[in-house]
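Yeah, one chain of the complex is gone here, protein chain that is, but the others are all in their spots.
Chain lettering (A and B) follows the sequence in which the chains are written, and residue indices restart at 1 in each chain.
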Amino acid sequence: MRTKLFTTAGIGAMLAVSVASSAQAEDLTLCWAAWDPANALIELSKDFEAESGHSMSFEFVPWTSFADRMLNELNSGGQLCDLMIGDSQWIGGGAENGHYVKLNDFFDANGITMDDFIPATVTGYAEWPKGTPNYYALPAFGDVVGWTYRKDWFERPELQSEFKDTYGRELGVPASLEELKDIAEFFQGRDIDGTTVYGAAIYTERGSEGITMGVTNALYNYGFEYENPDQPYDIDGFANSEGAVAGLEFYKELYETGTPPGSSNWYMGENIDAYRSGQVAMQMNFAFIWPGVEADANVGSGRSGYFPNPAGPAGQFAQLGGQGISVVAYSEKQDAALEYIQWFAQPEIQAKWWELGGYSALKAVVEDPGFASSQPYAQTFLDSMAIVKDFWAEPAYADLLIPMQERIHNYVVAGEGSAQEALDGLVRDWIEVFEDEGKL
Amino acid sequence: MSFSVTEPSARTKWFAGLLVVGYAIVTLIPLLWIIATGFKSPADSIAYPPVVVFEPTLEGYVNLFTDRTRATEGMLEEAGPPTTWYEEIVRERGTVITGPSRYGERFLNSVIIGFGSTALCMLLGTMAAYAFSRFRVPLKDDLLFFILSTRMMPPIAVAIPIFLMFRSLGLNDTHLGMILLYTAVNLSLSVWLLKGFIDEIPIEYEEAALIDGYTRFQAFYKVVLPQAATGIASTAIFCLIFAWNEYAFAVLLTSGNAQTAPPFIPTIIGVAGKDWPAVAAGATIFLVPVMVFTILLRKHLLRGITFGAVRK
Partner (left out) sequence: MTNHAIESAAKQTPDGLARRIRGLSDRAIAWIFVAPTIILLLAVNIFPLIWTIRLSFTNFRVNRPNKDVEWVGLRNYERILSDSDIWNTMQATAHFLIWTIVLQVLIGFTLAYLINKKFKGNDLWTTIIVFPMMLSPAVVGNFWTFLYQPQIGLFNYAIAFFTGADPASFSMIGDVHLAPWAIVIADTWMWTPFVMLICLAGLRSIPDSIYEAAECDRASKWRQFWTITIPMALPFLMLAVLFRGIENFKMFDLVVQLTGGGPGNTTTLTSIDLKREAFERWRTGYSSAYAVILFVTVFGLASIYVKALNKVKER
């Protein structure tokens, strides 16, 4: 019924657009990754189409080729996308190479202020250079790495008592990464209802950004820093500090003692599959999957719990994901594209965005008294967003990411060399990149 | 058929048949597994340990052809009870259909580009192969090697110049652009294979035709083409398979308008993570046209070059 209604309305709108021949009605193309939240955005955007008379097209590319495809488009000045929900690390390149339209004037003119958004998302998705009020995007989708666990398994009395006998504490949400490893080892190879299960699914993917997005959750919490807080681009002794080495060693140990066999090239999709099929007790993953976990027939409706990345000796941080929405500078429909952003920034649209499964970054939404209890994972999302850290967002971020993927994967998965050697090598690679860039 | 000394014995045949059938069955398993996945529920598709016996469902196919979104209570109320069988399947997962997916369009693009480039490639390839086979073309061997060498460049290596060139010509993301591109990539294969086939056709046939007052053109299409039909058919299968399945260029050069199915199929997403049944359903449906094409032309493909019997 609803489908038909929508189709009729859709055709009607299209007819209206073509008949009305008014110069204002545009066909906007929005580019994003092909993933669950994208479906929700299509649904949300129907309001915009009805309200503005513009029609929306969508171009979704899978994560593994999202960066290649879209950066190729931007770098060659393509006009495919009018609106781009680009990855957080692209913001530097987008700003410095003039791919994205600077939004400050537009924000001022329309009463949109970045003070209304979660600070971490403003820094992460919108600003360039970081820490300055120059905005090239509006925070669109908040995301952060957190953990999902099998509450139903954790609550089994026989497992609880066995765990307590072995480790001398209750089996529950881990307070530290060290405790998380204990739990993973506890479940590793265990027989549950006749099948062998394993500890945790973690990110190990080699090809794009997987293992980097995973290992940083350990690195940050053991004392890894990208650069000297007082002197930008001063890397040596920070990215390969003693703490950083300990963090990397921790991740390798977790990989060897607490993850399923064959999980050597896993990222978001593989982790979800492993968790949903009952292979693992815990999974590391971006928050975007949580609505899907709740709705899942096997592991949903109360059988799963959520917790933010646990603390390490040097603090508690979590890897930031998520994206901002930008207007592409090569678009000929910039006015209509800005209209979309203006519409998207409205509090009631943002509230609906959250309801459909999109993680709104608007304070008004997440600070609403009912928010934390609106979904089982809402509080974990808030707690996680408060401790985020992101990878480099330099224009050269890809040059920085590739050696990190290689060095870390070679050490953790392929078992080459030592943690110290891996990070020393990484520091050398990074210094070389910054020298090439003229920043050192 | 009369007894021939070269006819294998019954036992040899039986043994050869056994081995071939054995191999065929082993090689079919992954393929059957893909097809079976298309009829599994999402939970069954990633079951641990894997399941061989399962309750078949069309959910994968429904998901392949529709866009869905997770339903809020308000949306469910507004939509009312499901009226069709596919809406019921979707509703069981707590989602509602928001419209048709783009699989149909992508599939159609594949048909246009795949068959278009195959036809063009056969036309150009047969002409060139005939000329190389029959005429004294200056620098023949070098030209043939040049044609082959165009296949040696990794697509990634020329993708940036092609991308820029196509855009300045307005060929980016168009059917024509992709047809020309795939034709160019396939020409090397078709010229080389077809030349082999035409070489095998005795030149005496054409000479006789020429003496009968045929022109070169007439001799080409009345004598040579029918003789080369087998070669053309099997070469066409190879060209179609390549153009049908090409991925690297398609990812980089096509998007909204002319995107083919191979870059689209792996992007199919479900409620959480990849929707394996829908991906498998997409792959299965996508296999059908090439399969049909091959089965229709299998006589030629398998007979190979039986007229080689007259080879001197």
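To be clear about the criterion, contacts are C-beta pairs under 8 Å (C-beta built on N, C-alpha and C of every residue); 3 or more make two chains touch, one makes a residue touch a chain.
Computed from a predicted structure; not experimentally measured.
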item: Residue, one of B:Glu73, B:Asp141 or B:Glu204, that touches the chain absent here; value: B:Asp141
item: Contact set of chain B toward the excluded chain (per top definition); value: 4-8, 12-14, 16-17, 19-21, 23-24, 27-31, 33-34, 46-50, 124-125, 127-128, 130-132, 134-137, 141, 143, 145-162, 165, 180-181, 183-185, 187, 189, 191-193, 196, 200, 215-218, 221-222, 225-226, 229, 234, 238, 241, 244-245, 247-248, 261-263, 265-266, 276, 279-280, 283, 286-287, 290-291, 294-295, 298-299, 301-306, 308-311
item: Where the missing chain touches chain A, by residue; value: 67-68, 71-72, 75-77, 93, 96-98, 196, 205-208, 260-265, 273-274, 277, 279, 395, 398-399, 401-402, 406, 409-410, 413-416
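Methods note: only the chains that are shown with their structure count from here on.
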item: Chain A-chain B separation of Cα centroids, rounded to whole Å; value: 36
item: In the complex with chain A, residue positions of chain B that touch it; value: 43, 46-49, 67-70, 72, 75, 78-80, 83, 87, 93-94, 96-99, 160, 163-164, 167, 172-173, 251-252, 255-256, 263, 266-274, 276
item: Residues of chain A touching chain B in the complex; value: 1-3, 6-7, 10, 29, 34-36, 38-40, 42-43, 57, 59-62, 65, 68-69, 72, 76, 78, 80, 195, 268-269, 272-273, 276-279, 289, 291-293, 295-298, 355-357
